[in-house]
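Every protein chain but one is kept in place in this view of the complex.
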Amino acid sequence: MAISLNQLARELDAQLVGDPNHQIDACANLDAAKSNQLSFIYNKKYVPALKETQAGVVIVSPAFASDCVGNALVVSNPYLAYAKAAALIYQVEKKPASIHPTAVLGNDCSVSNDCTIAANVVIGDRVTLQEGCSVGPGCFIDDDVVIGKNSRLVSNVTLSKGTILGENNIIHASAVIGSDGFGYAPQDNKQGWFKIPQLGRVVMGDDVEIGANTCIDCGALGDTVIGNGVKIDNLVQIAHNVQIGDHTAIAACTGIAGSTKIGAHCTLAGGVGLVGHISIADGVHITGMTMVTHSIKEAGAYSSGTPFQSNGDWLKNAVRFKQLDTLSKKINKLIKSQKES
Amino acid sequence: MAISLNQLARELDAQLVGDPNHQIDACANLDAAKSNQLSFIYNKKYVPALKETQAGVVIVSPAFASDCVGNALVVSNPYLAYAKAAALIYQVEKKPASIHPTAVLGNDCSVSNDCTIAANVVIGDRVTLQEGCSVGPGCFIDDDVVIGKNSRLVSNVTLSKGTILGENNIIHASAVIGSDGFGYAPQDNKQGWFKIPQLGRVVMGDDVEIGANTCIDCGALGDTVIGNGVKIDNLVQIAHNVQIGDHTAIAACTGIAGSTKIGAHCTLAGGVGLVGHISIADGVHITGMTMVTHSIKEAGAYSSGTPFQSNGDWLKNAVRFKQLDTLSKKINKLIKSQKES
Partner (left out) sequence: MAISLNQLARELDAQLVGDPNHQIDACANLDAAKSNQLSFIYNKKYVPALKETQAGVVIVSPAFASDCVGNALVVSNPYLAYAKAAALIYQVEKKPASIHPTAVLGNDCSVSNDCTIAANVVIGDRVTLQEGCSVGPGCFIDDDVVIGKNSRLVSNVTLSKGTILGENNIIHASAVIGSDGFGYAPQDNKQGWFKIPQLGRVVMGDDVEIGANTCIDCGALGDTVIGNGVKIDNLVQIAHNVQIGDHTAIAACTGIAGSTKIGAHCTLAGGVGLVGHISIADGVHITGMTMVTHSIKEAGAYSSGTPFQSNGDWLKNAVRFKQLDTLSKKINKLIKSQKES
């Protein structure tokens, strides 16, 4: 959508330096942008590119405003302002509401008139789709699911029985919400595992986004609960009865074991693992591939793991890890004997 | 399903303390349960909740029996007894056998009369579905697959050519069984990789459960073999020619590389990694995020990784890991020089 710099400045609450009538209809990086395109800068390493950009306008913080060669929109938070500008320019054209003839609906469903249901969707009984929902090709929505207003399932998503989605959710392709939790009771005499029926649901708040191929299991008893504004990346595992506080973001390949409770406004980087039945405070930030084995009571950043090295050096150091307790005792003995001497 | 305490006691081989005619038709946690609901306790931290519960009956071990305020079912293994009780109360109502008109079947298939095939299922040629199988929406079953009695595919599952499933299997949504293993031969002169045809199958035993979005690759030559009673969580990778012994349980986000053999009655916690071509004994338990780089010959618990800390402390310690061999040598030199002096 084309938009004038004047209008953009108003929408973004930005100070415009330049031509108010210039029109923008796309976004691009500084080095690729043309005169019809908007760009932005948030890191000083791009100042050389800023000085040479052909962009029709650049969103900048006051610190970089003087480096702009063309039109500029000056704001305090350029990254956020860029996101808002891009959302304006690339408004997703809403497809006209329709139910594709190949979609299969169960009994007693309530589908608002302005929903879009794509080809080969399968919907169970007593499912509710509120206004403006969009269900992409190949999704399966089992019985008793409720999907809040303006939520979108991309494609091949599975929502299991009883799942509750809030408003403005986006569920990316092949995500599985509400699958059985991993619960078994061990039997005696090596008879193996007895499956524990998984009776709870997944209940999600508003403005939640779930990545492709991510899994969120239903509760065993009681529900798995995802707060408002939670953002979860691809290939994440959320086990049964996990609770995630509002506005927490979880990057790809992370796994959270059963009944763990994560606070609000946390960030978990990629590949993190949390054991079950622990509690993480609000405002905790966990760095990539960290193994979290007990509760965290204070906000802050936490980490584990070892730094990478050349394989040759690593082999030498890694073997010493296995001797670490012995080494420590040797040191303490040395210190003691030194003090005594 | 409603069931009397009398009948429950008989089914669970439990000692009933209380009203034999009281009826139960649901399960709930101690703090939420009402008089029509069954609950259970397996950990002493819930004794306060036990003393205040409104549950119609509580399954307890003899140790907690005296803390019960209402009806109790006393058993030696309350967790297992709860699982059995819940399975009784929440018997999955079997849908009437049917093949949805949108399902596409290939040639020469053998589908038992009492199978259920949902909408948009695609089945190849020469596929066998034994009695009581259920295939959920959007599943794809390729040529020459055999599915044992009473097995269930949830939705959007892929079973590749020649996959053999045992009886009473449950395959959760979007799991992929029998995809090509990751096998390539390097070519000379930087020409890159030459794909090695993956010619084997996946062969699974009875009572196997496979989590959502989990992948089990077919063998390269020979088969990938999953034993009886094996339980695999979501987002697990099982590479070509892996063998998994009976009743082993594998938690989410774990990856097992090619040709590795895992014994019976093992447990692998979440995020574990095993290299290829190793062998793990029966009764091995591997803790979360452990990296297993060689065979394990004895039963027991095994671990790797470092404990998490505040990011500031971790940075200081992590850099020292890179000096660990040097540190060790310094210590040994000190000890030597001390002995000499």
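Per-chain residue numbering starts at 1, and chain names A and B are given in the order in which the chains are listed.
Just so we're on the same page, a residue touches a chain if its C-beta (ideal position, glycine included) is under 8 Å from a C-beta of that chain, and two chains touch if they have at least 3 such contacts.
Bear in mind the structure is a predicted one, so any value in this text is a computation, not a measurement.
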Of B:Ser179, B:Asn228 or B:Ser279, the one touching the omitted chain in the full complex: B:Ser179
Residue among A:Lys161, A:His265 or A:His285 touching the omitted chain: A:His265
Of A:Val154, A:Ala185 or A:Ile256, the one touching the omitted chain in the full complex: A:Val154
For chain B, residues in touch with the removed chain: 102, 104, 120, 122, 138, 140, 156, 158, 160, 174, 176, 179-180, 182-188, 190, 192-197, 199, 213, 215, 217, 221-222, 235, 237, 239, 253, 255, 257, 271, 273, 275, 285-287, 290-293, 300-307, 309, 313, 316-317, 319-321, 323-324, 327, 330-331, 334, 337
Positions on chain A where the hidden chain makes contact: 27-29, 32, 77, 79-80, 82-84, 86-87, 90, 100, 102, 118-120, 136-138, 154-156, 170, 172-174, 207, 209, 211-213, 228-229, 231, 233-235, 246-247, 249, 251-253, 265, 270-271, 288-289, 305-312, 314-315, 318-319, 321-325, 327-328, 331, 334-335, 338
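As a working rule, only the chains that are shown with their structure count from here on.
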Chain A-chain B separation of Cα centroids, rounded to whole Å: 25
